[in-house]
Structures are given as structure tokens and as C-alpha cells.
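Written below as C-alpha cells is the structure these notes are about.
A protein chain is absent from this complex, but the other protein chains hold their places.
Here is chain A:
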Amino acid sequence: MVIYGVALLAACMLVGNLIGELIGMAIGVTSNVGGVGLAMLLLVFMVYRLQQAGCLDMSSRRGVEFWSSLYIPIVVAMAASQNVVGAVTGGPVALVGGLLVVAVSFALVPVIANLGNGKYAVPLDDLEHDDQDDAEARHE
């Protein structure tokens, strides 16, 4: 049933936030520490275990998938209900910071990829890449 999926999702979020509050109390900050991140890790783990046990049917999955597909629309609504006027005074921060981060991150991709290829080679036989793929990609 769809509600099983929604309930699983809800339970993960609540437990994640509870642990987040407990960590917050433990380290003496008033904030919820990483509740959303913990909830995500918990959901990944739960889905993995339930799938192994064969307890996750199609309609339960749909309950989670529905909310996952609402992610971007909800982010749009979030963007539309912020104090942008207040943020505009700091406008250049967004542009300078965003572009700088992208430039540095791109520069680091080959460095890290090479590091892995040298020492921790990952066998990949499910997708072979050749010139034909490039041609296909360009046609799209």
C-alpha cells in the first residue's frame, strides 16, 4: 500500500530528527544537528534491507517516489517564499562564491578520478564506452 511507503519515509525523517536533537543536546548547541542527513542515510539503509527481505512492493515504493518527485517543485516554492530583498544587498557574494566553487571543483575532478583509477581500479563491464557513444550523445 502507498501509505506504507509514505509512513516509512515519515518514520525515517522523525527518527533522523530525534537523533539530530539528541546529538545537539549532547554537544550543547540549540540546533538540530544533521537530522535530514541522518534521515536520508536511514532511508537508504532501510530500503536496502527491506528490498533484500522482499518486503517492499510496487505500491509502497510509489509512496516514497511521489514525494521524491515533488522535490524540485517544493524547492521552487521555498525559493519563492524567502526574503530575497534582504539577500540582494549581498548579491555579489552569490555570484563570486558560486563561480569560484565551480571552477575549483571542475579542476579537481580529473585529479580525484586519476587517483582512483591508479590505486582502486573499478571494473566496469556493464557500460563500455567508445567513439560511437560520443557520436550518439552529440546527436541528442
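One rule holds for everything that comes next: contacts are C-beta pairs under 8 Å (C-beta built on N, C-alpha and C of every residue); 3 or more make two chains touch, one makes a residue touch a chain; residues count from 1.
Note that contacts and distances are computed from a predicted model.
Undergrad: As a check of understanding, state which of "Peptidoglycan-associated lipoprotein", "Peptide/nickel transport system permease protein", "Predicted lipid carrier protein YhbT, contains SCP2 domain" or "Malonate transporter subunit MadM" is the UniProt name of the chain not shown.
TA: "Malonate transporter subunit MadM"
Undergrad: In the full complex, which of A:I3, A:M25, A:C55 or A:V93 touches the chain missing from this view?
TA: Missing-chain contact among the listed residues: A:V93.
Undergrad: In the full complex, which residues of chain A touch the absent chain?
TA: Output for chain A: 9-10, 12-13, 16-17, 20, 23, 27, 29-41, 43-45, 47-48, 61, 64-65, 67-68, 70-88, 90-102, 104-106, 108-110, 112-113, 115-117, 119-120, 122, 124, 126-127, 129, 133-134, 136-137, 140.
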